[in-house]
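Of the protein chains in this complex, all but one are displayed in their positions.
Which chain is which? They are A and B, in the order written, and residues in each are numbered from 1.
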Amino acid sequence: MKVKRKRKDDGKELHMIENPSVGDRVADVIILIICIGVALCSVLPLWHIFVSSISDGQELLKHEGLLLLPVGERLNWEGYKAVFKDASLLKGFANTLLYCVAGTALGFFISVTGGYALSRTTKMHTFMVLFCTVTLLFGGGMVPTYMVIRQLGMVGTRWSLIIPGCTNSMLAIMMMNAFNGVPKEYEESARLDGAGHFDVLFRIMLPQVKNMSMVLILNSVVGQWNSWFNASIYVPNNRNAWPLQLWIRQMTADNENFLLSANPDYNRYLIQYVLIVVAILPIIAMLPFFQERLEQGVIVGGIKG
Amino acid sequence: MKKWKRFCGVAASAALGLATMAGLSGCGGGASGSDVTFTYWVYNGVDSAYYADYNENPTVLYTLEKGYGPEEKQIQFEFWVPPAGTAADNFSNMMGSGEYADVIQNVIGDNFLTSYTDGVSLDITEYVKENMPNYLAYLEAHPQLKADAVTEIDGEEHYLGLVSFNEDYAAHDWGHMYRRDWIVKYGTNPQTGAAFSGGYTDEDDPDSWEDDVVFPSGGSDPVYISDWEWMFEIFEKAYADLGLTDSYCYSVPYNGYLGTGELTASFGGGASGYWFRNLDNEVTFGPVTEEFRTYMQCMNTWYEKGWLDPHFEERVSDMFYAIDSTNVRLGKVGMWYGLPSQLGARMDAGDELTGGICVYGCETPMNDMYGSEATRFKEPYCGFGGTLIGNGFLITTSAEGKDLATLCSYFDFFYSEEGSRIRSLGLDKEQVEESGNEFFAKWGLEDGCYSETEEGKYLLNQSIRDSSGDLLGAVSCQVLPGVKLVSSVDYGYADNFQHALDLWGKYENIGFFQGSSMLDSMTEEDDEVYSDISTKIGEYMSENAAKFVTGEWGPYDDADWATWTKMMEKYNYQKVNDVAQKYADLYPLQLD
Partner (left out) sequence: MAKIKAATQEIYMPPKVTWKKDLKKNGTAYLFFAPMFIYQVLFAYLPMFGILMAFENFKVNKGYFKSEWVGLQHFVTLFTSEEFPRALRNTVVMGLLNLTIGFIMPVIFAFLLSMIKKKKTKRLIQTCSYIPNFVSAVVVCSLIREFLGHDGALTGLLSALGFEQQNWLANGDIPVFWLINTFMNIWCAIGWGSIMYVASIATVSGDLHEAAAIDGATRFQRLTKITLPCILPIIVMMFTLQVGLVFVTGFDKVLLLYMPSTYSTADCLQTYTYRLAFSSGANYGLSSAAGLFQSVMGTALLMISNYWNRKVSGMSLF
């Protein structure tokens, strides 16, 4: 750990040794401005949604354009109260958490082992890559997939949300590429020490592709977090197994036609915004944790070189 | 520090692992194999604010407490309700995989005959005749509905499914509406030239408006296109006075006509269902009729005068044709196609443009000034008018061998007088007490969902009337077969409000195929011809009809009109005319 720290400091010193020219500084500022611009563009819409969710419903209905501050006389939390009135959403949260953990773990295992096999120089290499690529492009469609999963006895159970969507060829190919990027000497020296594929993969290679692994996990977690379609197909009647996003769609749809009623409760107009906030905030809050991991990869790289 | 971190990590993973195992062990479960337990596919459920699972419907639970059929047996349901917006996918999966529910609410499926010949549904003739006296009695009393309930195979009558009925044409939930307050403020009496007067008699009652408005046609409601144009001129005065420069008088959706036929149909040609039957029972293709051309000429005139929404072509995806809800809510539009929640003073936000607003509903107008004489003064008969037939219900081959006699007896209950009340309105006070379900108290329905009025109507409970969601949908059980009460229900609406609903439903749908028995009885091949050609024509119309409104194609220009009709001929609309005429002859128009 200490060694790593030192490396980090070295990195800092490097920038200090460098004598930044005026051009460099201008470039720095421009880069920063562009990046901040991108960040702002990304944040504004969500901010719009957030302030909408605490606005006055009737006023909001009339408002057009981007919202920077909530409309209405005071902050209105009625939308949030309505959404959390019963436990459905919380149950959805718990389910989503379960699917994220289980699906990611399983998917990670399959993609890593699969990616490793793909990355080795074997006689079957071309076949295996083609085998995976075909499924990227060709699919049987919704009903046939459903029929297969029903035959496997998964329909109506939580397994149908964990196993079928846990990985895909894209992830395996990404892993394959990451393994390919690891210099050959590592494997060769391990081989000389008598290590088999098992040791090579888990002892030597996996630590070298920490960053790509993180990307993979991140993608998988986010994919599980955003997924609702599979649940709507495989567990429509088992509401105890519904993930968060399916509840969110259901509740959004339930509140869509409130304007039809003779006595519209305008707080119901806020629910769609509240639901978006509820769906996005937890995962956004989680991202910096992953990022920290990604940045630690820099140090690993430092040792490697 | 490092150890502590590692420990935390291990602990966290262990906890998550345990949670995973615990979560997964709760998987599985399925229907019990009992012969009185039926799975039941429902097209859509109710607002999850009331209950998430249709199996919790308090009224259904109440009815299931009782015994039915010759043996007084109880039955049980396991409702399958697809998540919102996924009904079509869900249905495809069910059909494609062959795993049918025992009972299917047949909203998007094939008609009875096709389902039966494809081996999806059962012939239940025997059970209907044995166990469904109320159903048969209803059909006996309404012979015109028989075509939808009975299928003829080799000259014999078969019941291949159940049909739910509506007691009467249902009130419309939407329709045209206009700024009555502007008429009062800026208009003058067309006969005497005197100014109008009017206003709210009760500040807190959105339906208490009273005035002395008279339209050029002589009544207090607009009837003709000329009445509308008279209003548009008044709206223009209003815009000038209010300093509004970006306003317009009438909001129409993008292809220039309403999909429900409300406006188009007033000119006598159908453009939204494309085909209709005229009063001589001849199947006619609407878009090439002179009436439709006349309609386009009218829209074009309005567009040129600035009376139509100049951006109508860009407004594509709004619910219920409430096309420009933003400007409507801002109080900038004079006339639009709207919802009950906009009537009276309900849009008053106390600002300059909506303060003192009064919105009145009106009927779809009759043409009295455009086109040839032949196209004028035709009473609309091709609007979307609701039907006397509700959904169909299939009992599928999955239910073979189960106790269908008891099931049919149970369903038959909802065709009885008491049963239809329960189905349409929920439980009355006594039944609520008997059921002991806490749901009713929770939503303020201790006194029952309805009460009987002096005129013998059923008045909905105040809580149901005030609910901003669909509480009625949650306490009734209209996903079951049965009769729906319409005219015997008192919704407790104020007079002005009720008047608007009445005007929206003033003209009955006679001519449109939609809602008639014709489409239900088409054979598979004929249905394919019909849907294939209408898809292509719909494609073409959605892209080009608006050109007549904007003047890109002149509705008065014979060459442009010829291009249009030639394309229609190319899509072979005549073929549908021929195919559909067979069914039109089989089920002639029901003229009262």
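Everything below uses one rule, namely that a contact is a pair of C-beta atoms (placed from the backbone, for glycine too) under 8 Å apart; a residue touches a chain by one contact, two chains touch by 3 or more.
Predicted, not measured: the structure shown is a model, and the values here were computed from it.
Residue A:L201 is the one among A:V83, A:L201 or A:M251 that touches the chain not shown. If you put the hidden chain back, the residue from A:V71, A:L97, A:A117 or A:V274 that touches it is A:A117.
Contact with the omitted chain, checked across B:P216, B:G538 or B:G554, is made by B:G538. Although one chain is not displayed, subunit A still touches it through residues 7, 10-11, 14-15, 17-18, 24, 27-28, 31-32, 34-36, 38-43, 45-46, 48-49, 64-66, 109-111, 113-114, 116-118, 120-126, 128-141, 143-145, 147-149, 152, 163-164, 166-167, 169-170, 172-174, 177, 180-181, 183-184, 196-198, 201, 211-212, 214-215, 218, 222, 225-226, 276, 279-280, 283-284, 287-288, 291, 294-295, 297-298, 300-302, 304-305. Hidden from this view is one chain, which touches subunit B at 88, 92, 95-96, 98, 110, 114-115, 118-120, 254-255, 311, 313-314, 316-317, 527-528, 530-532, 534-535, 538-539, 542-543, 546.
Everything below uses one rule, namely that only the chains that are shown with their structure count from here on.
As a whole-number value, the distance joining the C-alpha centres of subunit A and subunit B reads 40 Å.
On the subunit B side of its complex with subunit A, the touching residues are 2, 16, 19-20, 23-24, 26-30, 47-49, 52-53, 78-86, 89-90, 92-93, 96-97, 99, 173-174, 319-320, 322, 325-326, 329-330, 339-341, 343, 346, 349, 465-470, 493, 497. The part of subunit A that touches subunit B in the complex is made up of residues 1, 58-59, 61-62, 64, 82, 85-86, 88, 94-95, 97-98, 101-102, 142-144, 146-147, 150, 156-159, 162, 228-229, 231-233, 236-242, 246-247, 249-265, 268.
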